[in-house]
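Data first, discussion second: the structure below is written as structure tokens.
The complex is shown incomplete by one protein chain, all other protein chains being positioned as in the whole.
Chain nomenclature is as follows: A and B, assigned in order of appearance, with residue numbering initiated at 1 for each chain independently.
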Amino acid sequence: MAIDEFAESMSLASAPSPSASFWLPPQGSTVAQGVDSVFYYIFWISLFFFALIVVLMVWFVFRYRRRPGHEAQQTATHSIGLELTWTIIPVIIVCTMFYKGFASFMDMAVPPANAYEIEVVGQKWSWNFIYPNGYIDSELHVPVDRDILLTMSSEDVIHSFFIPAFRVKKDVVPGRFTKLWFRATNPGEFLVFCTEYCGTQHSDMTTTCYVHPVGEFEKWLAKASNFLDQMTPAEGGKLLYQRRGCTQCHSVDGISGIGPSFKNLFGKSHLMTDGSTVTVDENYIRESILNPQKLIVAGYEAVMPTYAGRLTDREISAIIAYIKSITEGYSGDESVPEESSAPANEEAVGDKPGANANEGRQTNDE
Amino acid sequence: MTTISSSYDPVPELAHGNNYLTHTRGVLSWLFTLDHKRIGVMYLVGILGSFFLGGVFAVLVRTELLFQGEQVLTDDQYNQMFTLHGAVMTFLVIIPGIPAALGNFVLPIMLGAKDVAFPRLNLASFYLWTLGAIFFLAVLASGGLDTGWTFYTPYSIETNTAVIGATAGAFILGFSSILTGMNFIVSIHQLRPPGMTWFKMPLFLWALYATAIIQVLATPVLAITLLLLIAERTFQVGIFDPKLGGDPVLYQHFFWFYSHPAVYIMILPAMGVISELVSVFSRKHIFGYRFIAYSSIAIALFGFLVWGHHMFTSGQSNMMNMIFSALTFSVSIPSAIKVFNWLATMYKGSISLATPMCYALIFIFLFGIGGLTGLFLTTLATDIQLHDTYFVVAHFHYVMMGGTMIAFFGALHYWWPKMTGRMYSEMWGRLAAFLVFVGFNTTFFPQFVAGSQGMPRRYADYKEMYAGYHFVSSIGSYIMAVAFVIMACYLLHSLFRGRKAPANPWGANTLEWHCSSPPPHQNFDEQPAVGDCYDYSGLEYDTATDSYVPKSRTAVTT
Partner (left out) sequence: MAEETLTTAQSHGHGHGEHPPHLAHHFESPGQQFDACKFGMWIFLCTEVLMFSGLFCAYAVYRANHPEIFLYAHKYLDTNLGAINTAVLICSSFTMAWAVRAAQKGQQGLLIGLLALTLLGGFGFLGIKYIEYEHKFHKGLLPGAQYNPTVTPGDHGNGDKHAEMGDHELITSEHDAGNAHTAPPGAAPARHDEEPAVAPTGVKPTEQTGLEKTTLPQAAPPPAGRSMEHDHAHEHGMTGRPNNVHLFFGIYFAMTGLHGIHVLAGMAFIAWVLKRSIAGEFGPEYFTPVDLVGLYWHLVDLIWIFLFPLLYLIH
């Protein structure tokens, strides 16, 4: 889908950037060069002083090694002039480091006006990028050569948003917004990390930033925003499952994670922590997504955040369709004639025994 | 070890045939001792045990990271391992390491006093340390801890692991640290004998004094922070909980107000040790005594003003970032002064490569890297890139382990003959030091590169581009583990089979080398005369005992 096409459009531009070095990753944003020049400024000064210290040390150890006939020569026990020299010279040097670092920092700290704003929401353990039209994706797509302003907040604990190639990083703190801006200089794919420890799957809280060539971003956004129109509900549900953080807790291979697996879930009976028994149907899934603390399957923690306001009804229906599609016994549903699925909805699979009651409700609602 | 030591024959050179190890006998005489030397030895045993525990955690962490994917630990187990490694190494090993174990042993003797000012407090401080260690072990047994040693809110409020037990343990260890600091400050102020003026004190004592100031002034803030965190988890007070309107970043300010000065609690005594070693093994008067002494105090004071550099990416204002960046640079200056003064001390000396000096040279090398890489993290623009990456991990290991632990082992080898009355094998000692040096650099140098390439810290798994760095790093950790096993072997061996130690094997002139090895119960049979402790002209080598003796004594015998 869009990403494959992206990869094609990238194939020309994906040659390794010449700006990558032993120490630093390729430069992907306008501030990277400034940061790197500060890095190498400190690096060469440090290397000089380190070499000076080690060479002197090794030379002294060799030259004045203890051996027969060699006595320590008592030299001056202090020298104000000498000591002031190696106090004042470092002071001057670190002042220049401070100044260069501060100047370069201000470039990345002050967001330019009229930047393209994307909202970022961190949650354990995924990122959500909310584009101005309301479309939400778990990967970051941005146009090249345009100022991008990320307004970030967290659903749970502190995360930190980091794109090494762009040399930008900012904590994502619950209860407040933090801002981060960058301007990507060349199209490509760049790693995004969470760098503030946030729990079990901290190391999986990574995603990709796609920088689109001029003109491509708008096309991508338009297409991506309407993805449910272009595929079956089950396929759309699968994408939502992959992109909206479900994967972190719910597997599709039958192995229980932090939450129950989605495989063969539909129609199953679950014992709840309050002692009741619930059969997984459309209403239960919907309720679990919008109000996850209400009924907890026995053996699991009540840790799922609500998706109320974050998934539309149509998206929830698509996820239900996806869960049905990976439930054995519903396998025949996929073969329902394509025409009937045009207004993507769960009626398509409604004629199974387990779903009768809900089918009735659906009709009544309409 | 305690039973082993107490079964020694009295060292023949002792006039009264009695030393602090043999003064009284039995386990109880150790458990209820008020002798600072015995308390120091008990601390040492506990700290070395904790170091072993923390080392096992470290090897597990490195083994998990040997290759991509899951090796030996699940994500949750990995998170617990790095947390416990950090918590044990910081709170149980590095902070008390030099001051409480070695400082306790030598401070009163160096000063020319019979004991620390408050011997009972000293023992209480040891038992608080033990209690804290028991809390940590209990945490280990009861579900572990996965917050990172920093206990950042709100994660530490939410997690199901034993945060309360661990914070309570850290709180208790904090008290232990405060009591030790109090004891040292009062001892140095009040117990200096006639003639021991401030500027005649060995530099190690200046360093311990500066350390004690930080311990006393910073640790209470950690105490209240941890109490509030416990209250937060127990009563949902809301001060640090964003869900209740609290401010999680305030926790970071509180925490680092202690924990950054705590970094200087760790490194200052190490610098003090190096000042002693470099001078003794070069047989040269220390260069720039006053600059080194003042720079210890300067580091202690500046250390309180720089905590905000841990929060450059937290969203604090640009003004705060600027101020903290500028202030942090100020700490680098006194450190640089010390390094240059040590080099000037070695100039035209007669440099012996005995094991303690090997560690001192390794310290200068590793601390040089650790200190200089600190400049990258102080500078705002580069810190944004490097914050919370392996660059930081490598930096603080170069300073904490390459600095403090290396100095700790240097000091351990230096004072080992004094503490145990036995000499260890020089050959094995140098070999272990060499292996530690090689293993250390193999472990941590690749982490600088991985970090500047973007590898975030505290990751249970990593992208393929970082695989090479991690593999080399893990191999290095195994080399270091081997080195420490060797060290344990020859040190234990020396306890049983080691040559009996002479009073002054290194030719040092601080007061602890004026008493016998091991020292008598009361430290000195008669009050020693205080002179310039860095003037070695009054000592000469005596081949019969392979040690140094006052010139007057040889004059009499010949």
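Operating definition for what follows: contacts are C-beta pairs under 8 Å (C-beta built on N, C-alpha and C of every residue); 3 or more make two chains touch, one makes a residue touch a chain.
A quick note: this is a predicted structure, and the numbers were derived from the prediction, not measured.
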item: Sole residue of A:Ala20, A:Ala222 or A:Ala308 that reaches the chain not shown, by the stated touch rule; value: A:Ala308
item: Chain not shown: contacting residue from A:His78, A:Arg176, A:Lys223 or A:Arg286; value: A:Arg176
item: Residue of B:Leu73, B:Val221 or B:Ile364 touching the missing chain in the full complex; value: B:Val221
item: Where the unshown chain meets chain B, residue by residue; value: 34, 108, 113-121, 124, 157-158, 175, 178-179, 181-183, 185-186, 189-191, 216-221, 223-225, 227-228, 231-233, 235-239, 241-247, 250, 254, 257, 522
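Rule of thumb we're sticking to: only the chains that are shown with their structure count from here on.
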item: Interface residues, chain B side, partner chain A - complex; value: 75-76, 79, 146-148, 152, 154-155, 158-160, 242-243, 245-249, 282-291, 313-315, 318, 321-322, 325-326, 329, 332-333, 336-337, 339-341, 343-344, 346-353, 361, 364-365, 368-369, 372-373, 375-376, 378-385, 387-389, 449, 452-454, 456-463, 534, 536-537
item: Chain B-facing residues of chain A, complex; value: 22-25, 34-35, 38-39, 42-43, 45-46, 49-50, 53-54, 56-57, 60-61, 64-66, 70-79, 82-83, 86-87, 90-91, 94-95, 97-98, 100-106, 108-110, 156-158, 160, 162, 164-165, 167-171, 173-176, 178, 191, 193-204, 206, 301
